[in-house]
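Shown here: the complex without one of its protein chains, the others still in place.
In this document, chain identifiers A, B and C correspond to the written order of the chains, with residue numbering beginning at 1 in each.
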Amino acid sequence: MLSELINPYYLQVATFILLNIILGVSIYITLGTGQLSLGHAGFMSIGAYTSAILTLNYNVPLVIGIIIAAVFTGFIGVLIGFPALRLQGVYLAIATLGFGEVIRVLFINWEGLTNGAIGIRGIPHLGREILSFSESLGFSPGMIGLKNNQFVSLAVFLVLLIISIGVIWFFIRQSNSRIGRAFASIKMDEEASEAMGINITYYKILAFGQGALLAGFAGALYAHLTAYISPSDFGYHRAVEILIFAIFGGSEVIWGPIFGAIFLSTMPEFLRVISEYRFMIYGALLVLMMAFRPQGLIDTNVVNWIKRPRLKKKEGKHGTGNKKDK
Amino acid sequence: MLIEQLINGLTLGSIYVVVALGYTLVFGVLNIVNMGHGEIFMFGAFMGVIVTNSLGLPLYVAFLVAIIVTGILGYFLERFALRPLRGKEGVSHLAPLISTIGVSIFLENAAHHFFGAGNQPFRTSFSELNITIGSTTVYYVQILIFVIAILLMFGLTFWLSKTKAGKALRASAENLAVASLLGVNTKRVITQTVIIASAMGGIAGILVGIAFNSVNPQMGLSFGLKGLAIIILGGLGNVRGAMAGGLILGLSETFLVAYGNSGYRDAIAFIAIIVILIVRPQGLFGTSTSKSKG
Amino acid sequence: MVLEIKKISKNFGGIQALTDVSFSIEQGEVLGLIGPNGAGKTTMFNMITAMFPPSSGEIGFLGQSLSGLKPHEITKRGICRTFQNIRLFSELTVRENVMVGNHCRLTTGVLQSVFRTKYQKQEEENVLRNSDEILEIVGLSEFGQTIAKNLSYGQQRRLEIARALASRPQLLLLDEPAAGMNEKETNDLFDLIKKIQALNITILLIEHDMPLVMRICSRIVVLNFGKKIAEGTPSSIQNNKEVIEAYLGVEEEDELA
Partner (left out) sequence: MNKRIKLLFSVLMVFSLVVLTACGNNTKDAGDKEIGADGAVKAKIGVISYLTGPGAGYGEAITNGLKLANKELKEAGEVDLELKIEDSAGKQEEALSAAQKLMNSDNVDAIIGPTLSTEMFVVGPEAELNGVPIMGTSNTAEGVPQLGEYVFRNSIPETLAIPASVQKAIEKYDVKKVAILYGNDDVFTKAGYDVMKKVAEDLNLEVVTTETFQLGQSDYKAQLTKIKNLNPDLILASALYNEGAVILDQARKMGLDVPFVGGNGFNSPEVIKIAGEASNGLIVATPWFAHKDDEKVKSFVKNYKEAYGVEPDQFAAQAYDGLYLMAEAVKNAGVADRDEIRDALAAIKDFKGVLGTMSFDEDGDIVMEPTVLIIEGNEYIVFE
């Protein structure tokens, strides 16, 4: 029964959707302070390479590798965040785009560490590691009526599901707090925020660092999901793809990028028939979104509409996470 | 070798200049970075391929067709990706950036669809002509490209400062609302600007085609990103800056290959803009600051 | 002495916006800072709040120099301002605007916020209570859930004041709070300023509405072309010849325009 219900293909697709959700949230955090980054693919690659190299060359346990990778990427994000502070709007977008490209070229050329364009393969696979771990505990998938590949896909999916829910929970909590209010006010008016006593340097770097950390985290997960990475996985197109999640879904509320990631990662699976036109549709979609719904599909009004019946009871709680812009 | 590399660098640089001028013009007037410019440039190059190779028509027809087609593309870009955003309340200043990214994705994949993913040869008898001075061979194409870049720069400078249309354009660049109050038809000026900038992209496309005999759908992105780096380098909206930036980038890429490590060639442009943005955010020739909204 | 301005000058790329201006504000008073347009009043505000540094001179607050501090540090020290052109966080609710103003008096960081420690909950409760009290003072209690941009002009001005008050300033800088207000709203403003004064908050006021200034200020400093031309009680200013000359001319221009 259970074994017939679990189809690795659908779990696979769902797993990548979850990964994209984390990426969407990562750009949303940075956008939340009005900073547009086209460098998230670069951060992702730093996370992916760090974890891959640590687990492969230094036998660091997978979990530790992912955590170190995320923290390290966050640290790089903070370092980049300082000069980025001086830049706004398109300048920041182009500078971060440049950062991503420089990182990619660096990884291509730093062969001793990254194996260049050939990429790193044989990275410990999250699911297969879980399988061998549970087998070492004397558990085999057969005991619950699953085939090995079903078990692997299911385990990976569940781990990602828990992680994504954790990430979403974290940032919803954060946005409904002093921190979230500071982010929102900076997005709306930096100078006024500063005059109201908000340390904009700190919060902008915090947001940039958090976005980078999360992107690095997603990158590390990506490395352990595909077991193979190469610099070309993290180019300009990836950066734009991540941005599209937030732009299409909406960057005002956290549900926007989540919806964007779900919708845009599911669509190709349904549209495999017309896959030839897929990217043309993406492009047209961006133009149409900007013209008719620049705030993205999910905005505060949509969220309010969903939660309307409870609005009155919610009086006591106050934050900005759900009502950043109109 | 030095002289040969110098010529290589200048040729590449001149093409960068023509690409960058298109960006500069649009930014100067609209304060918008047109991310779709690279792809329009690529379409120009393909027009050249179709006219000279498939139809067997002479080169000047190719220029003409490329200018017309890219001009039309520019019009569509303005009409569908920029105009709807203008003057709309609550539209972030990043919206045009994103919608033009949309245009670039659309055009790149449309090109895949129509022209195929591979390289198309661009053969004209003109690209074979050369003169040899000493041990150095110079192709007429290389001279032509350099001359066109210079002409476009001076032409643009002259047009902006001396002609009525140009003055309207500059007035609009200063302040759209005021220009419109002063009786400048800003809508027309804006459309004109984008069309002219796109047509310049078309010219650049053909130049690349004859110079390198290589036209493919990905060239829009690689040249586009370089063009973007150049205008930051030279100062956004600055015509002379774009000129200098383009030549500097072309020369430094060539000399990095000649005397250094060719592996980092694609990184120079971006390392340069990161450095320049930190050290001198207004660009080499710019006067405005990075704080001005874009 | 709350604030002491010592020989402040400001030069913007060759244009002298302020020249050797000195004055001081005493505890609890309402000091008016007036002068024709372009006299350098807002520039003075911007320098007190460290939006940009003075070219020369020094500013002292409660006996300590403010030089080298960042704007948010100034706010934390106890100086907060409003803006001449209203700069609310227009998409936030009225109450959230006030809560943002309270930011520098709170201490919870990321982890505390996310894991909702007891301390954080306590603090959020305090913020809410505090904000409601302030909204009560400015008379916007019933608009707590309204999105700021939907308020009327006069209400937005008062919300700016409320937001500044939330930072618990000792010195409040008001930049033309009566601009664009009708007579009734101006009267309400008068009452509000009095109320704020009663909270033992010192006020530095830029204002063009002369009757209001004369009514509310204990002393007045007059700037013209970046120089201080007079300082004294409202009545002495009213009779100061130089002030009248500087002012009348401009007032006529204002009317013409």
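We take it that contacts are C-beta pairs under 8 Å (C-beta built on N, C-alpha and C of every residue); 3 or more make two chains touch, one makes a residue touch a chain.
Quantities reported herein were computed from a predicted structural model and do not represent experimental measurements.
Visitor: If you put the missing chain back into the full complex, which of the shown chains would it touch?
Guide: Looking at the entire complex, the absent chain's contacts are A, B.
Visitor: Thinking of the whole complex, not just what is shown, which of B:69, B:82, B:156 or B:208 touches the missing chain?
Guide: Touching the chain that is not displayed is residue B:208.
Visitor: Taking the full complex into account, find the residue in A:30, A:96 or A:153 that is in contact with the omitted chain.
Guide: Hidden-chain contact among the options goes to A:153.
Visitor: On subunit A, where is the contact patch with the chain that was removed from view?
Guide: 4-14, 16, 104-105, 108-109, 116-119, 121, 125, 128, 148-149, 152-153, 161, 169, 172-173, 176, 226-228, 230-233, 255, 268-269, 272, 275-276, 278-279, 303, 306-307, 309-310, 314, 322
Visitor: By the contact definition given up top, give the residues of subunit B that touch the hidden chain.
Guide: 1, 4-5, 8-9, 11-12, 112, 116-121, 123, 128, 137, 139, 208, 211-214, 216-219, 221-223, 253-255, 257-258, 261-263, 265-266
Here, only the chains that are shown with their structure count from here on.
Visitor: Taking all protein C-alpha atoms shown, work out their mean, then name the chain whose own C-alpha mean is nearest to it.
Guide: Per-chain C-alpha centroids ranked by distance to the global centroid put A first.
Visitor: Which chain has its C-alpha centroid farthest away from the centroid of subunit C?
Guide: Between subunit C and every other chain, the largest centroid distance is to B.
Visitor: Could you say which residues in subunit C touch two or more other chains, in rising order?
Guide: As it turns out, subunit C has no residue touching two or more other chains.
Visitor: Do you know which subunit A residues sit against two or more other chains?
Guide: Counting only residues that touch two or more other chains, subunit A contributes 325-326.
Visitor: Okay, in this complex, where on subunit A does subunit B touch?
Guide: Spelled out, the residues of subunit A in touch with subunit B are 36, 83, 86-91, 93-95, 97-99, 101-102, 105-106, 108-109, 236, 240, 243, 247, 276-277, 279-280, 282-287, 289-292, 294-295, 325-326.
Visitor: Mind pulling up the subunit B residues that touch subunit A in the complex?
Guide: Residues 33, 80-81, 84-85, 88, 90-99, 101-110, 113, 221, 225, 228-229, 232, 236, 261, 263-264, 266-267, 269-271, 273-274, 277-278, 281, 290-291, 293-294.
Visitor: In the complex, go through subunit C and note every residue touching subunit A.
Guide: 49, 51, 70-72, 75-76, 80-81, 83, 87-93, 95-96, 99-101, 103-106, 108-110, 113-116, 120, 123-124, 127-128, 147, 149, 163-164, 167
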